[in-house]
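Reviewing the structure listed below.
Just one protein chain is left out here, and the rest sit where they should.
Now for chain A:
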Amino acid sequence: MPVKWLMHWQPNQGSTLSSQVLAEVCQCVEGFGAAAKDRKWRTTLTFYRPMARDSAAAPVSDVPRDLLGIALHDRPSAYFFILRHHRIILQADANVQLLMDKLQSYKARVVLHFEGSQYQLGDFQLRVGKCGPSMSETLRGIMMEVEYLPLSSIEKSRPIMEAFFDIWHETITKASLPGHFVISDSNFSDYGLQDYYSPQHTSLQYATCIAQLMSAGRS
């Protein structure tokens, strides 16, 4: 599977996120000569919370409150659960969401969509997206997915991705946009993931990205 890197938008101090910024980022991508593709993409992140047997009693203890579910845009038949504190990524069939609903032990509390347009630029596929709650137009963040088609090794792709990132950073700076992109670096080895890229790597990158977007939003 081709390697992907994720980047999230870090606004400058005092500036705010807006769909105008998103539009200008897309213009920069098109300015590269990237060809827009017809199909949109969407990756969905769900925050789950444990349910207590007796709602009047104390909340259930000793269970994680950081259970994350991820549906990747390019893996519709799969679903991923991540427990960040335990460093566990579970890959399952997509119907595991139905199973989780039937158990009634964890409930989906917040659902976020990463969605937007995709572009082809030589050996790269680029996806520029906004992050926001489902059923709402609120913009929580802007991010990019950069996929390099010829390579599956994360280490081998690193110098190429870094060179791409440098050129991209320069482009954003020249366009005087009110912020810059930051690479969402994930510690794959902490989760037992190897150098060969996989959908589990992607799910971890999205989990890292949302954590960093939320942190950027707070600061």
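Operating definition for what follows: a contact is a pair of C-beta atoms (placed from the backbone, for glycine too) under 8 Å apart; a residue touches a chain by one contact, two chains touch by 3 or more; residues count from 1.
Convention: contacts and distances are computed from a predicted model.
Trainee: Any idea which of "Tax1-binding protein 3", "Mediator of RNA polymerase II transcription subunit 18", "TBC1 domain family member 19" or "Elongator complex protein 4" UniProt assigns to the chain that's been left out?
Mentor: "Mediator of RNA polymerase II transcription subunit 18"
Trainee: Determine which one of A:10, A:44 or A:91 touches the chain that has been left out.
Mentor: Only one listed residue reaches the unshown chain, and that is A:91.
Trainee: Considering the complete complex, identify which of A:63, A:110 or A:163 is in touch with the unshown chain.
Mentor: Selected residue, touching the omitted chain: A:63.
Trainee: May I ask which residue of A:9, A:106 or A:181 touches the chain that does not appear here?
Mentor: A:106
Trainee: Suppose we count only contacts with the excluded chain; which residues of chain A make the list?
Mentor: Against the left-out chain, chain A lists 50-54, 57, 60, 62-64, 67, 81, 83, 86, 88-93, 95-96, 98-99, 102-106, 200.
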